[in-house]
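I'd like to ask you about the structure that follows.
A protein chain is absent from this complex, but the other protein chains hold their places.
Take a look at chain A:
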Amino acid sequence: MSVGKVTFTKVEREKLAEVLWLLNWISVVTGAILLGMGLFLKMEIQKWQEVMSEQGVLYVPHMLITTGLAACGINFLGGKICLDCADTNKFLRWKLVMMPYVICTFFFTACILAGALMCYSIRSQLEESLFLGLRHSMRYYKDTDTPGRCYLKRTLDLLQIQFQCCGNTGYQDWFQIQWISSRYLDLRSVAVVDRLRNNVEGKFLMDSVPFSCCSPLSPRPCIQQQLNRPLAHFNFDQQSQHLNLWRRGCRQALLDHYTVIMQSISLVVLLIWLFELLVLTGVRYLQTAMENVIRVGDPESESEGWILENSLAETARSNFNIIKNLGKCYQVDDDPNIDVPAMMAEQEIKSEQVQVQRTS
């Protein structure tokens, strides 16, 4: 009981080979597109990797890049093979390579699907990474004199300006950390000393935000200080407060930005996967049809092509047996060419005699 059996005439076989040659070349282009998208995603993630806590997110673009390269290579080879398959004589050259080629194509098609699904599933990991990374960056915002952290201030300011966001979840996050370095605090001043003493950990906390949180859309000059006391500023009503700073948190802003990119990439990757599936099916039919032609012996005759020779259950069982027997290659069995030692032969004769006695 074959799965998907189709009969091919000689003309149909040649047409199938030509079509597959063309499809393989198109697949090389789609493989290049995959590679390009992987590189683009990698560059986008690396642009803001300072505000991400771990680089685990990079495995998605790496997967896309490897799959893209594999696609280009395998489909380039496939194009050559399919072109030769139109002629039975040339097919004989590739006979041994065909099965591994089909298996490789099957595996990297599965990888493409995995890549597409990964793009969807990465969102929660990305959110966690951004939350921790932004918290870390904001904590070290003031350390512009510490090697390894001196550019965090610039990165965070540029991030807030470009993505129009403020803080981790909102602008209040800045109230909970000391973002003004002690180098610029006059520790002799009474106000400063009072504030430091008020805080349990001796940090200089203020209800103010850096300038990069300011929104140019506000009709009034930006108010950065004393944000918890709106009455400290003249005519600072609700609407002014709403427009004054960016309301969105940077975690949400970055998450939205990356989600859009990854969703578009995964859509394109899914379409490529469907196309590759089509190519894989065609190649499998071509392979089985050509093998059957050779088995029959007449190049001009019709032949059958299928996806699986037996039903799914039988194929699974036989493959499982093959894998089970892989480890048994050195065991003794009924091969007459194997030299069996004398003792073993006597035991066999004795058991035979016992059996004969029983039957008689």
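General observations
Definition applied: a contact is a pair of C-beta atoms (placed from the backbone, for glycine too) under 8 Å apart; a residue touches a chain by one contact, two chains touch by 3 or more; residues count from 1.
The rule we apply is simple: contacts and distances are computed from a predicted model.
Considering only "GOLD domain-containing protein", "Calcium and integrin binding 1 (calmyrin)", "Retinal outer segment membrane protein 1a" or "Elongator subunit elp6", the record for the omitted chain gives "Retinal outer segment membrane protein 1a", by its UniProt protein name.
When the omitted chain is restored, the residue from A:62, A:80, A:95 or A:220 that touches it is A:220. Of the options A:24, A:212, A:288 or A:303, the residue whose C-beta touches the omitted chain is A:212. Although one chain is not drawn, its touching partners on chain A can still be listed: residues 144-145, 150, 153-154, 157-158, 161, 179-181, 183-186, 189, 210-212, 214, 216-217, 219-222, 224, 233-235.
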